[in-house]
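As you look at this complex, bear in mind that one protein chain is not there, while each of the others sits in place.
Chain IDs A, B, C and D follow the sequence of writing; residue 1 opens each chain.
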Amino acid sequence: MSTDTEGLSVSRVALYAVLVAMALFYLAPLETGLMTAIKTQDAFFSSTPFVPPFGDGFTLQPWYEAWAQMQGPLTDFSGALYNSAFVAIPATVLSGLIGSVAAYGLTNLNWRGQAGVLMLFVAGMFVPYQSVLVPLTRFWTIVGLQNYLAGVPFLAQRVGLIELIVTHTAYGIPICTILFRSYYASFDQSMLEAARIDGATFTRIYQRIIFPLSKPMFAVVLIYQFTQVWNDFLFALVLVSSPTSEVATIALNKLQGSMVQQYNVQMAAAFVAALPTLLVYVLFGDQFAEGVAGET
Amino acid sequence: SSGGEQTETEGTTQAGGEGTSGESTETATEQSGGSGNALELVHWWTAGGEQDALNALLEGFKQEYPDVEVNNNPAPGGAGSALDTVVKNRVLNQNPPSTFQIWPGKALTQYVEGDVLNTLGDSVWSQEMRDAYRQGVQDLAQPSGNYVAVPLNIHRLNNLFYNTAVLEEAGVDPSSLSDPAAVTDALATISENTDAVPMAHQTQSPWSSVQLWETIFLGYNGVDAYNDAIVNGNISKHESAVKKSLRTLKDYHQHFNDDAGSISWDQANSKVVNGDAAFIHQGDWAAGQYKSASDFAYESDWNMVPFPGTSSMYSVVTDSFVFPKNNPSPDATRKFLSYCGTVDAQERFNPVKGSIPPRTDVPADQFGPFLSSQIEDFKNSESQPPTIAHGTAVTPDVHGNIDEAFAGFNEQWNVDSTTTALVNAFPSN
Amino acid sequence: MLESLFRRLVTRGSGEESDPSGDDVRTDGGTVTKTATESTGGSQRSWRESEFVRSLPFWLPPALLMGLFVYGAIGWNAVISLTEWEGFGSPDYGNLDFSMYARMLADPTFVAAARNTVVLLVAFTVVSLVVGLLVAILVDRGIRFENTLRTVYLLPMSLSFVVTAIFWAWMYNPEFGLINVVLRGVGLGFLANDWISDPSTKLAAVIFALMWQFSGYCMVVYLAGLRAIPSDQFEAARIDGASTLRMYWRVIIPQLRASTMSAAVVLMVFALKAFDFLYVMFGDTPGPSTDILATMMFREAFSSSNWAYGAAIATVLFGLALVVIGPYLYVQYQRGDL
Amino acid sequence: MAELTLDHITKVYDDDGSDIVAVDDVSIDIADGEFLVLVGPSGCGKSTTLRMIAGLETASSGDIRLGGDVVTGRPPRDRDIAMVFQSYALYPHMTVRQNMSFGLEESTDMSDGEIDSVVTDTAEMLSIAALLDRKPGELSGGQQQRVALGRAIVRDPKVFLMDEPLSNLDAKLRSQMRTELQRLQEDLGVTTVYVTHDQTEAMTMGDRIAILNDGELQQVATPLEAYHQPANLFVAGFIGEPSMNFFEMEAREDRLSGDQFDYPISQETREAVGDATNVTLGIRPEDVQLVEEGSGEHDFGTVVDVVEPMGNENNVYLSFETDGAAEFVATIDGMRSLDAGQPVVARIPEDAIHLFDTDTGETLKNRSLAELEETEPRF
Partner (left out) sequence: MAELTLDHITKVYDDDGSDIVAVDDVSIDIADGEFLVLVGPSGCGKSTTLRMIAGLETASSGDIRLGGDVVTGRPPRDRDIAMVFQSYALYPHMTVRQNMSFGLEESTDMSDGEIDSVVTDTAEMLSIAALLDRKPGELSGGQQQRVALGRAIVRDPKVFLMDEPLSNLDAKLRSQMRTELQRLQEDLGVTTVYVTHDQTEAMTMGDRIAILNDGELQQVATPLEAYHQPANLFVAGFIGEPSMNFFEMEAREDRLSGDQFDYPISQETREAVGDATNVTLGIRPEDVQLVEEGSGEHDFGTVVDVVEPMGNENNVYLSFETDGAAEFVATIDGMRSLDAGQPVVARIPEDAIHLFDTDTGETLKNRSLAELEETEPRF
């Protein structure tokens, strides 16, 4: 529904007050983190976390340190952020594309097994990662991917990351497929029939009609999937063991020492690690929300 | 700070053995055996001073063995849980790193039983080294009779740190406290006489309470009872002792800081630094924080007594390195382990880390007054009991159960049910 | 997005839920396109088969890839749960039994963890839905800066649990945490508590923090649902004399069932994956009041090397997930949306 | 039941700074029990007017009086009105019974028993008693329509407001519901304001019709007045299907001169034209006579372009030129058959023409109604 036209100004003010309060509520933990990230360790221990630092309690050092830990120089193709991107971008794009193609194959068909196949896809979204960790690592050991990649040093050094890409892609397929399928089911069927009458084949219909029309859904799927992959900790933890291949969440967690904690650096690093996803949400949050809403 | 490590890995063409299956590694090892193989070192020393300590160690190692490349692979920390996950996975998949950090003692049992560790013969544990290590520590390195680990550092667990100003204000003399029960009274006195928190503590995760409890237990019952109850697992024979120490811990709890459940140990420790708290029981890594705090000097501002009742003991928390089978670089590993056992290595590493060397023959010059006094205590200690909280006294399985029991105790402070849980934590045999 | 999926899945079968004015009004003269939409599947055998064959290359390889990784791993895991595997040996597949499951039933830790998992699942879902719905209703009042606010509300969802757990440990600090500071500030100091240490509030505190992270998502789902309700539903209710509160309660909220359902399922997925949050906040031993199956599984498998026992817990965890979605899938199937 | 007065109401929407005048100074008096139809093209402000009466929009200025009370500022629930929406706006999650009870539950203190009996009675009156326990989704369009009506009726309001309530029905059902609604309104005697964009519906249903264009009221009149005596060009063109034929002409001394033909006019007509120079000549299709032999001054040679057979009559599209596009329509008896391309003579009798000032749109002269009086049947 739209406007409440007879909204009294008092109730309007109250409404905005509540909305702003909610916004503060959603932002407060972030603020606390940010304040911590610009404090010295001493200032942190001697002040309340959400209060801004004053005097010589202020420092940007944690950010330099965090950046050094999380990424280091951008020029050489290494560093945790780079590695995360190396994993997240292909995994996101791949699972998005594959999901879209699979969804197309599973839409508008009426054969007996379809419900079963779909159910597998749907249930696949609900797998707790814990349940598959042990078999998963065994699987990759058996595959021995590095043997196949030995000829390409660039990839051979990133075997763990490539395993991660494949794993995330596989685990992303169910959700992507279901998302796209539900989207495709909302398409005007006569449009697809028109294309068939116009002489387009099954494949051509995907290329020329379905794919171009999937843009809004791709926005949703890519944002969601990117966030998932980027924020994943568990798979990265067990699949990547080479320090040169560590991803952002691992690097972030690494800032927790065995006994010694540097909270300001951790927080700065947390922001550094969250930067891409935060950015994605700030920049594309509208598309995301509208993609969700546009479904109706 | 990570730059240094990265240079070390530069030019490493082999990807750290990652994903390398056992067999192919074996052959690779044979072919390139001893000829400057890359040593993949997995550890959890990732933050601040810990990292510096490791770097100091690796520098020394490099000078000693310039032909060995070190592939430094710090695994994310949190007292090793995440590292556990990674290492266990890799060992299970017969793809271990060259060496990894682990608590010795019972923490190694599973590895030994699973036959995944190489025995360290004389080439590492030379007679010279055996002579330099104290028996308690040597025992930890050979959980089943054979040496499988090299302890690198020692932290003491049975410390009671305090803020001198606060204690003076409260009129409490820590050296006069004779047993854990006396501490309760002291805490009450502090509570009466000052605004400060009598004892800083954290209960967000269970390990601090575990280590406090085991120290209390030692304080009341001595090493033999402790060994019988915990190390040998005959805890059911010591139920009343267990209860008593739990009750004492519960008494202490009255005097903990209010936010104990929401902070980490170092946030608790900072209360001592700030003068907001009087005592804290912690391993001597806590002193690292005092050292880095400004205007907070040893003896004048803070000091330490062995936890009441345990002055003759040196509760050992130690990290060690092992020699996994299917090793991608046996020679390099052997070199590294040997080096860890040397005076040079321990002299480089420990002062920075804030721990003392396991070897008794390391010169104390580098160690500053506090650690020097710890070294002295270590040398004079009658026993070096292992610890539950830091894995050396019990198997991981039991350790997990005890953690669970104390996670419950931290919530309910129920002595009876926790006693039951502790008794049940050990396999009944 | 996720919501869209379910919405889509749901809407086709339940047009009467969301849109009585649109295609659903059966104009008896047949100006409705619905028949056409529904009829596409009804082709005959030969055509159907060729379509089937033609669609194979599209969905089969993805299905196989997923099947291998997801279901292969789950199956393997289930087999491991039947062994006695622990420590560093290899699992003995020759001797399979249900001993791990028996052990589980006798394990009070498991019982507590299972109970907490269910509580977390239900309470987190309900609380997030309620908050999301309230916020959505407020945002739907034709406000300015809607997009900005929506983004702000959605922002926490972009963060990883690793980060949000650290944030919330501070929020809950009894002395200087924002929650208590605010409570004291508004004169409710007596309510201040040591939230994540007091066993009676610990789980609730976790749920609240998770709510913070995902209620924005519910808000978006509900907002879309609200927007899908034709405005004349609101107007009809007003003409019928309903107050705003009664209007939402009796007319609008019941029509959001599809949104609720889809959001709830997604939230439950998140709840099942809440492991990271607890792990970062409390370590692998959160204590009996907050322990969940995921942390317990991790502890048993990776801390204690009780692989088989861990696998059994993981299997139960997956079973729980199926219990959550099973009815949902069934309804979908009944409606012919699968 | 009450009379309803719209007193100079205006509605201005604010569309990102610029003003949209949706309803412009409309005044209508609606008598107690009257059936008034608001008609006009899409976007002319019909719905907005209705919604202001309902209280769903606030009037920017002007007053609305209901049975003497000024209700302008009141919320909908204090106005004692009921509304039927185009989409019916039935609550999809409630049964028919619940849908019909809802208003009574929310706005009255009636007991459940009383409500139930009112609902049951109304449902019987509308022959939907058998459907009471179904949900809207299980009803056909016509049935939903009836439920929407029932929901309004049970409330026993002072005024019914209906916004295109029949437009979602197909032709047959629509014409059936049309009569039904009309009879129902007569029986209940409730003042009703009915919005439609369909002039046929307006003509056949209203006691009076109010024609709106672009937010402005054009004419309020009985259907036949509006048909035969339109107040202006817009009304003339809007009412009637097929539409009145228009020819733009220039007024000369004794004739109207157009692009295609000149139309001689009598002195009387000349006087009606007055000073206007640009004049639009209007003739209803049924007033165009196709005659055998053209002889009179108002006969014009034309060619048949397309014939639309409607069964009982034919719409003949005529052009002044061979192969030209149709310029006007004549409705002739269904029994006569004409072919495309056939030349015919079209007679445009002077007493049947309407004249409008092209520039202002105002009516200069309406058709003579003498004929109407004459043919009045007397039994």
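The criterion applied here is as follows: a residue touches a chain if its C-beta (ideal position, glycine included) is under 8 Å from a C-beta of that chain, and two chains touch if they have at least 3 such contacts.
Worth saying up front: this structure is predicted, and the values here are computed from it rather than measured.
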Just to verify: which one of D:E105, D:D170, D:E216 or D:E327 makes contact with the chain not shown? D:D170
On chain A, residues whose C-beta touches the chain left out of the figure: 188, 190-191, 193-201, 204, 208-209, 212-213, 215
Of the residues in chain D, which ones touch the absent chain? 42, 170-172, 175, 178-179, 182-183, 197-198, 200, 203-205, 223-224, 227, 239-242, 284-286, 290, 292-293, 306, 308-313, 315, 317, 326, 331, 333-338, 342-345, 371-372, 375-379
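Definition applied: only the chains that are shown with their structure count from here on.
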Averaging only over C-alpha atoms, locate the centres of chain A and chain C and give their separation in whole Å. 17
Just curious, how far off is chain D from chain B if you go by their C-alpha centres, in Å? 91
Separation of mean Cα positions, chain C and chain B [Å, integer]: 40
Pull out every residue in chain C that's touching 2 or more other chains. 18, 173, 177, 233, 298, 302
In chain A, what residues contact two or more other chains? 133-134, 138, 253
